[in-house]
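Next up is a structure, given as structure tokens.
All protein chains but one are shown in place.
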Amino acid sequence: MPHALKIDQIATAINARLEGDGDFVVTRLTHPAHVSSDSDLALATDAALLPVAVESGVKAVVLAEGATVPAGVFQAVLYVSRPRYARSKLTALFAETIVVPMGIHPSAVVEPSARIGAKVAIGPLVYVGAEAVIGDGSVLHPQVYIGPKAEIGPDALLHSGVKIGAGVKIGARAICHFNCSIGADGFSFVTPEPGSHELAKATGAVTATNQHLCRIASLGGVVIGDDVEIGANTSIDNGTIVPTRIGNGTKIDNQVQIGHNVVVGENVMMCGRVGIAGSAEIGNRVVLGGAVGVADHVKVGDDSVAIAMSGIAGNIPPKSFVGGAPARPRNKLIEEQFNISRLKSLKEKVETLMKRVEQLEQGGKSA
Amino acid sequence: MPHALKIDQIATAINARLEGDGDFVVTRLTHPAHVSSDSDLALATDAALLPVAVESGVKAVVLAEGATVPAGVFQAVLYVSRPRYARSKLTALFAETIVVPMGIHPSAVVEPSARIGAKVAIGPLVYVGAEAVIGDGSVLHPQVYIGPKAEIGPDALLHSGVKIGAGVKIGARAICHFNCSIGADGFSFVTPEPGSHELAKATGAVTATNQHLCRIASLGGVVIGDDVEIGANTSIDNGTIVPTRIGNGTKIDNQVQIGHNVVVGENVMMCGRVGIAGSAEIGNRVVLGGAVGVADHVKVGDDSVAIAMSGIAGNIPPKSFVGGAPARPRNKLIEEQFNISRLKSLKEKVETLMKRVEQLEQGGKSA
Partner (left out) sequence: MPHALKIDQIATAINARLEGDGDFVVTRLTHPAHVSSDSDLALATDAALLPVAVESGVKAVVLAEGATVPAGVFQAVLYVSRPRYARSKLTALFAETIVVPMGIHPSAVVEPSARIGAKVAIGPLVYVGAEAVIGDGSVLHPQVYIGPKAEIGPDALLHSGVKIGAGVKIGARAICHFNCSIGADGFSFVTPEPGSHELAKATGAVTATNQHLCRIASLGGVVIGDDVEIGANTSIDNGTIVPTRIGNGTKIDNQVQIGHNVVVGENVMMCGRVGIAGSAEIGNRVVLGGAVGVADHVKVGDDSVAIAMSGIAGNIPPKSFVGGAPARPRNKLIEEQFNISRLKSLKEKVETLMKRVEQLEQGGKSA
């Protein structure tokens, strides 16, 4: 039993109002439909879940402030004013850490010139390259790769299969999930003469053929701030001559693609499958929904929000709320979608009008 | 030569009608344009491929029931009534298994408390965490990672680079492809006050700034049923307090993203690049085409089919056939696309009408 907390301790930790028995001991947080033990604490902040919790026989619940419960049903109740925020503190109390023993596992390969900080755990089958720096308190799970001269941490948590390229710099308290790639070369190719895609953009037609694709090397690396979390199977590429940058506090979901030279601000959220093309700039606190695309060299203003599957093809100002591809103000998108759905009716109106006008014209003639 | 089968054995195995020499020995299945040996069996169930097969000099073919062949051209012909289904049985006959020797390779790192079943093969450079359970007959290819307390198999087949998180449960006969991630933490963050994206959805405008993103930990794990196949570089995240679930018999392609708390039914098919946002529910036997997105908390009814690149933004009932983003009934989508393509002509009609009405009005006045 990794966690056993008295509910009055929980109340204090999450800033909740407690009613009932403060000595009640909780060992697990769960959903009202998954109660299985007398020491469960059920999350029923959604009003529809309160009857489920009552039915379940659970002895302790978390409810939204304002909910009313029948007397005597629960032994202890925690009331919270912003349930989603309470989840953050609650789940933190019950999260289990996977232990990787401190020191370097004998199966790991660490180049002698690497500098390993204090209280670092380097798990089995990890590779750490020459002159890499692993900050104090960092944990490298099995099969991580750290390229030469990369600098990580302190207190980084790198899950299995994470690959950090040569020279990449990642700040404090980074969390990187399974198999993400940070610091692969950018996708940057050029044809000796202007390429088909360059001319097509300029002229509207394909007038050239790309006979030879020449590689532009990536010398710029990646620099990632503090408190950044990066999802599983996500890729962030090296810049060309200056680094690709991710600001402090930014959170990136799985399957995201961030191209070379991109600059991402602070406290940005990018949901799964987002793609940011080369040299785009994403402002501070921007929120990009799932599968949003941002075109190369585009600037997305601070605090902008893009709904899922938006394609941001041109610059957008701060605090924009956009959707669609190409992305446009979300209210305009909804209006357009509504108008499209009524096109059939509009067509019919026009057909009817044509007949009526024809009759008027004939009436005019016949008159 | 790993496979050599008499064609009458093949006929029985795949339930085909045989004409010709039942003793003909087949060593390879191939395309009519790639015939290179006298023991090839060419798949020519597509009518256009029959002349190619004739031309190739191949001695044995598989044809669709009803095809007519010139006498004396082939030594043996197999007729099948549902060619695509026949492919399943035929390719199974000729598939080669990559052998990983039973036992634990000396370069693998298996924690002493892990429980390894009978006839398990643990390949080179694999890691198996504390208290993990590997079911009988499972095969772990090189460089697989199994987190602590994960439970796999029996008869699982995990390809190189597969990462299975702590506590994840995967049923019998799972096939997981290169570098997929099962059981990374969900992308779940919250701001102390309502966030810009929350308010934007509610009000239609960005009226807040996300100063601080607080992490919600993932305690729920992932539970995957029997006979599930998961593609390369695909990610399935842990639930928050209850597991993310994938039902029996479901097949998931490469580069798919499945968020926390998602519940996927049985016998579902998800094509490449699909993304399912947190807490969505995908019914049984649903088919999602390539790059389909499903928004968070959305319910997709049983047996629904979504064409590639659909964005399912709201609940859809069972047996829906949808397309577009936001997804709508596919017939409506086609009608709308047709109407859009005719907008130019509609505009012209309206311009003409305006002139005619103007003339009528002037005629009326002048009258």
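Which chain is which? They are A and B, in the order written, and residues in each are numbered from 1.
Following the convention adopted for this analysis, contacts are C-beta pairs under 8 Å (C-beta built on N, C-alpha and C of every residue); 3 or more make two chains touch, one makes a residue touch a chain.
All values derive from a computational prediction rather than experimental measurement.
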Contacting the left-out chain in the complete assembly, out of B:H159, B:R215 or B:H260: B:H159
Touch with the omitted chain, as defined above, among B:A174, B:A291 or B:A327: B:A291
Which of A:P32, A:G225, A:G293 or A:G323 contacts the chain that the document leaves out: A:G293
Residues belonging to chain A that touch the chain removed from view: 107, 109, 125, 127, 129, 143, 145, 147-148, 161, 163, 165-166, 179-181, 184-185, 187-197, 200, 204-206, 209-219, 233-235, 237, 240-242, 255, 257, 259, 273, 275, 277, 291, 293, 295, 311, 313, 325-326, 328, 332, 335-336, 339-340, 342-343, 346, 349-350, 353, 356-357, 360, 363
Absent-chain interface as seen on chain B, which is shown: 29-31, 33-34, 43, 82, 84-85, 87-89, 91-92, 94-96, 98, 105, 107, 123-125, 141-143, 159-161, 175, 177-179, 229, 231-233, 249, 251, 253-255, 267, 269, 271-273, 285, 287, 289-291, 302-305, 308-309, 319-321, 330-331, 337, 340-341, 343-344, 346-347, 350, 353-354, 357, 360-361, 364
